[in-house]
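For this depiction, one protein chain was excluded, whereas all remaining protein chains were kept in their positions.
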Amino acid sequence: MIALAIVWSILLAQVMLALAMAFALYRMIKGPRAQDRILGLDTLYINAMLMLLAFGIRTANTIYFETALIIALIGFASSIAFAKFLMRGEVIE
Amino acid sequence: MRAWLPYPLFSIALFLMWLLLNQSVAPGSIIVGVFLSALLGWVMVKLQPTRSRLHRLGLMGGLALTVAADIIRSNVAVAGIILRARGRPANTGFMSVDVDLENENALALLACILTATPGTAWLEYDRRRKSLLIHVLDIDNEDLWRRTVKRYAAGLKEILE
Amino acid sequence: MTDWLHHLLILPILLPLAVAAVLIPIDERDRTLKGAIGFASTLVVFIVAMILMRLAAAGEGSLPGGGVYQLGNWPAPFGIVLVLDRLSALMLCLASGLALAAQVYSMARWHTAGHHFHSLFQLLVAGLNGAFLTGDLFNLFVFFEMMLAASYGLLLHGSGPLRVKAGLHYVAINLAASSLFLIGVSLIYGATGTLNMADLAAKLATLAPGTRQLVETGAAVLGVAFLVKAGMWPLSFWLPAAYAAATPPVAAVFAILTKVGIYVILRLHMLVFGTAAGASAGFGQDWLLTGGMLTIAFGTIGVLASQAMGRLAGYSVLVSSGTLLAAIGLGRPEMLAGALLYLVSSTLTIAAFFLLIELVERGRDAGADVLAVTMEAYGDFDEDEEEEEVGVAIPGTMAILGLCFCLCAILLSGLPPLSGFIAKFALLRGLFDVPEANQAIAISAADWTYVALLILSGLAAMIALNRVGIRTFWASIEGTIPRVVVIEITPVAVLLAACVFLSFQAGPAMRYMQATANDLLAPLAHSERVLSAPRAGGQ
Amino acid sequence: MSHLTDLPSWAAIAVCGLLLLGAAMTLIGSLGLLRLPSFYDRLHAPTIATSGGTILICLASMLCFAVLQSRWIFHELLIIFFVIVTTPVTLMLLGQAALYRDRVENRADVPRRPKPVAEPDTE
Amino acid sequence: MELILSAGIGALAASGIYLLLRPRTYQVIIGLSLLSYAVNLFIFSMGRLRVNAPPVLEPGGVGDLLRYTDPVPQALVLTAIVIGFAMTALFLVVLLASRGFTGTDHVDGREPPRGD
Partner (left out) sequence: MLSVFILAPFGGSVIAIFFPSDQRGATAWFAGAIALICFLVTAGLYPFVATGGVLRFELDWIPELGLNFTLRMDGFAWLFSALITAIGFLVVLYARYYMAEEDPVPRFFALFLAFMGSMLGVVLSGNLILLAVFWELTSIVSFLLIGYWHHNAHAREGARIALTMTGMGGLAMLVGMLLIGRVVGSYDLDAVLASGDAIRNDPLYNAILILVLLGALTKSAQFPFHFWLPHAMAAPTPVSAYLHSATMVKAGVFLLARLWPVMAGTDAWFWIVGLAGLTTLLLGAYFAIFQQDLKGLLAYSTISHLGLITVLLSLGSPLAAVAAVFHIVNHATFKASLFMAAGIIDHETGTRDMRRLSGLFHYMPITATLAMVASAAMAGVPLLNGFLSKEMFFAEAIETHLVNALDAATPYVATIASMFAVTYSLRFIHSVFFGPLPSDLPKKPHEPPRWMRAPVDFLVLACLVVGIIPAQTIGPFLHTAVVSILREETPSYSLAVWHGWNIPLIMSFVALSGGVGLYFLMRSYLKTGIEGPPIFRLLQGQRIFERVLVTLSWKWARSLEQRLGTRHLQPQMRLLVFLALAAGALPLAVGGFRLPQLVIRGIDPAFALLWAIGIACAVGSAFLAKFHRLAALVLLGGAGLVTCITFVWLSAPDLAVTQLLVEIVTTVLILLGLRWLPKRIEEPETADIPLKVRFRRLRDFLLAAMAGGGVALVAYTVMTRPLTPDTIASYFLGQAYHEGGGTNVVNVILVDFRGFDTLGEIAVLCIVALTVFALLLRFRPHPDSLESPEQQRVQNAYDDDHPERAEGESVAEYLHIPSVIMRWMFPVTGMLAAYLFLRGHDLPGGGFAAGIAMSIGFILQYMSGGTRWVEERLRIHPLRWMSLGLLVALATGVGSWLFGYPFLTSRSEYASLPVIGKVPLASAILFDLGVFSLVLGATVLMLIALAHQSVRRAARAHARAARPEREAAQ
């Protein structure tokens, strides 16, 4: 019984995270402005990282960790590049 | 000591990071960690960041607790705003706060805190006017936000300057 | 314990790699030094290739380690192995010979047209040699990419609008083809669980029909990727433009690039889909034949339609490819040796022709000094570079150029008595040859078409070269005599001399080719040799 | 999935609760991205995921592995820390970029650029 | 799993290929990237799919394909990713150079008379 509850709640959590990703995707596609899309991508990254953490709990395996850590640590690099491109029209001056 | 460890606190932080990453306190791991954190501290010298000294560590704990509490509160508040967003337009808006912080690192920390707190978004900091432009989701409590920001700034100023 | 001679096998890959690495940080202003190091490396590789060919010619018994080099000491099919046999030794020799010629030629002026020429050149050599030596499908992909990446770099060497435009198409198409390569290789792995060619050959006949179908699908997709490289119609429209746009020494080495595609097709066709492949034997042969013949036809048309010599040479590459593809597609064991001879001869000729073109055209209109063209593309960093002339301008330039052009024309049109003719003769003889036992075999329509195309393509080359030769050498009014230095004309002469030598020594050459063909006709023996090679250290 | 059933039930309930709560916070945050009317409003949305969502889910993970593998080094802390440190950079830059663009287009609903004042003293 | 992944591979490949056939260099480079995702996943899928069975052995252990994923396609994908990355960079620079020289971002280096 409790095992079933665990399974279902983890699944539910993953589905919620996936839905959260879908909302982020909506902004990426819909915009309307470039900044909205970039914000969407940044959110997608964070959500994806959380999805990986949830996956780790689900499988009780730590293989997700490096990927999640990299998202947390340097995942923002591409968002920054986008943002700077918007602001200055050039990524590196 | 300075010659060996130009940024001792930072190097310690790096060393901690190394231990956490490797999830191990084995001697081999520690030796490598010490070596790497010292080395990377050295690399940092090249980038010439602004130095900051921690003055009052006790205050830091207090500030951390305040921030944590604020974060939890804001999370709930903002979640509520979002869930109600469809019903009526949220009362959002821009506001400027005077923040008298000289130290770059302190400003950066303030940025982290404000950003981590849902409901406030850091937009612009004018170094000449020492004025910070933020966007808040709940402009009705403008004064509350202003007080909060000032409190954080004062805390950081005490700790870092 | 392996003996040191055994390591000769991998030297043609490692040495250029190491030399490329050494050359990278050397200042671009020390071009002479870079060139000298590069030349020494290419020369050593060439010598090693010659030694390897001699060893291979003497038979597998005389090869160290049976001609199998197990990288990391892992046995086939698990690890990657390099396999030396007569065919790979031949290709190695051909490639390094061309490279040597191009290397020398480039040192007169072309290596100054851009940065890192010599490093890229060495890496190209390494990639080529690796592609010829490897016995592993995925490793082949890696070496293909190495070779292609270097070829992109070299094609773009010197920059300029023409090169960049041609380069864009070249890169785009080859990138798409590389995706196909990956799909094909992985599909074969997914179906069979192996990446080793010899292992695949040994396994194929035993596979279940469904699995074999997947392997065939994979091989077909792979085949398309190789055919892009080989320049089969209609996958080859990028080729004449790209080859014509490349700087001459680069174009000369490119003459072998299409042959890598041909080599791999020949290798896989004979090994994996050879006599031991059961129901899959001869897979795709008809397509090769049709495609090859269409390629000859298209190449011939292109040769006729070309006004510029560069494009003409590019289309000659297509004719050469088509001839070989169709020869493979005809599936006559008797033609194999001739095809190999043709491969060698046409590659040498086309390379010499590419080198020659620029020398000849240099005199035609003095305004079009190619360096001036590239100067236009120079960034602001390089404007201080002065043109350095190496060697001494030689007397009798026009006569020597004319003679070289004549030889090229004769070779390209397959006119007697040079190797171009002998190779075509060998091909046709192989086609017409009837084994004693089987007098009744008739000449099919495909055979006749092939013969006609072979003859017509030669004729077209003759007409086109005649036209352009007369225009260049006979009809030029007061053309300035091009300033050609010894190290530019020598490589051309040496390449052509190699063709002449091949013509006189056609007997021994044909014996080698015949032995190579016999090797190719015994795929299982090859598999056996690769799979049963002993590990070093007696494990 | 079998491993999780090895958890004692209190831990299992706690882990699941934290996880669900974290996921729900994240979902709500992203919902904000969907529902909030202006860009500046939406700028707040991901912060719920970076603060609430991340902290809760990391806690769940720490608890889970601590109980399951009796391991007391919480490397998830690194994730929390770095997410909190790096998110502001993106959001700040994005917010300023948006502000710039809106100002250039003379949007009425953004604050004008403040009149600059002379620098009283050097930095 | 298999169905979903193959649908994903198909969609990535189709989008990538569609872009490869388009006239603007930027479309082509995006197409190449999408195609390389598809190809990488395709290679990966050739080792069959496994959840929670990483190719990391216990120290001293010996693996078998029943308990571990097939490491070979993974190694191949790693190589393919690296090479794909390199080629994307290269193509990017070539397209920039082409644009610099010709002034257009059309793949043929000149604008077509009209239309697409």
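Labels for the chains are A, B, C, D and E, by order of writing; each one numbers its residues from 1.
Following the convention adopted for this analysis, a contact is a pair of C-beta atoms (placed from the backbone, for glycine too) under 8 Å apart; a residue touches a chain by one contact, two chains touch by 3 or more.
This is a predicted model, so every value here is computed, not measured.
Chemist: Going by the touch rule at the top, give the shown chains the omitted chain contacts.
Modeler: When the full complex is considered, the omitted chain touches A, B, C, D, E.
Chemist: From the list C:M146, C:L271, C:L336 or C:V530, which touches the chain that is not on show?
Modeler: The missing chain is touched by C:M146.
Chemist: Of the residues C:I37, C:L235, C:A251 or C:L496, I need the one that contacts the missing chain.
Modeler: Answering carefully, the residue with contact to the hidden chain is C:L235.
Chemist: If the hidden chain were put back, which residues of chain E would touch it?
Modeler: On the side of chain E, residues 1-27, 29-31, 33-34, 37-38, 40-42, 44-65, 68-72, 74-75, 77-79, 81-90, 92-97, 99-105, 107-108, 114-116 touch the unshown chain.
Chemist: Pick out the residues on chain D that sit against the missing chain.
Modeler: So the residues of chain D touching the unseen chain are 82, 85-86, 88-89, 92-93, 96, 100, 104, 113, 116-119.
What we mean here is this: only the chains that are shown with their structure count from here on.
Chemist: Taking contact as defined at the start, I'd like the list of chains shared as neighbours by chain A and chain C.
Modeler: E
Chemist: Chains still linked by touching once chain A is gone?
Modeler: The remaining chains, counted without chain A, group as follows: B, D | C, E.
Chemist: Looking at C-E and A-E, which pair shares more C-beta contacts?
Modeler: Ranking C-E and A-E by C-beta contacts puts C-E first.
Chemist: What is the chain whose Cα centroid lies farthest from the Cα centroid of chain B?
Modeler: The chain farthest from chain B, judged by C-alpha centres, is C.
Chemist: In terms of Cα-based centroids, which chain occupies the most central position?
Modeler: Smallest offset from the overall C-alpha mean is found for E.
Chemist: When the centre of a chain is set as the mean of its C-alpha atoms, what distance in Å lies between chain A and chain D?
Modeler: That pair's centroid distance is 10 Å.
Chemist: How many angstrom between the C-alpha centroids of chain C and chain B?
Modeler: So the centre of chain B lies 62 Å away from the centre of chain C.
Chemist: Give, as an integer number of Å, the spacing between the C-alpha centres of chain E and chain D.
Modeler: Chain centroid spacing, chain D to chain E, equals 30 Å.
Chemist: Would you pick out the residues of chain A that each touch at least 2 other chains?
Modeler: Where chain A meets two or more other chains at a single residue, that happens at 59, 61, 69.
Chemist: For chain E, what residues touch not just one other chain but two or more?
Modeler: 52
Chemist: What are all the touching pairs of chains?
Modeler: A-D, A-E, B-D, C-E
Chemist: Please name which positions on chain B make contact with chain D in the complex.
Modeler: 17, 19-21, 23-24, 71-72, 74-75, 78-79, 81-83, 85-86, 89-90, 92, 94, 96, 102, 111-112, 114-124, 126-129, 131, 133, 135, 137
Chemist: Which part of chain D faces chain B closely enough to touch in the complex?
Modeler: Within the complex, chain D touches chain B at residues 25, 28-29, 31-32, 35-38, 40-41, 43-45, 47-48, 50-52, 71, 73-75, 77-78, 84-85, 87-88, 91-92, 95-96, 99, 110-111, 114, 116-120, 123.
Chemist: So in the complex, the part of chain E that touches chain A is made up of which residues?
Modeler: Counting only chain E, the residues touching chain A are 51-52, 54, 56.
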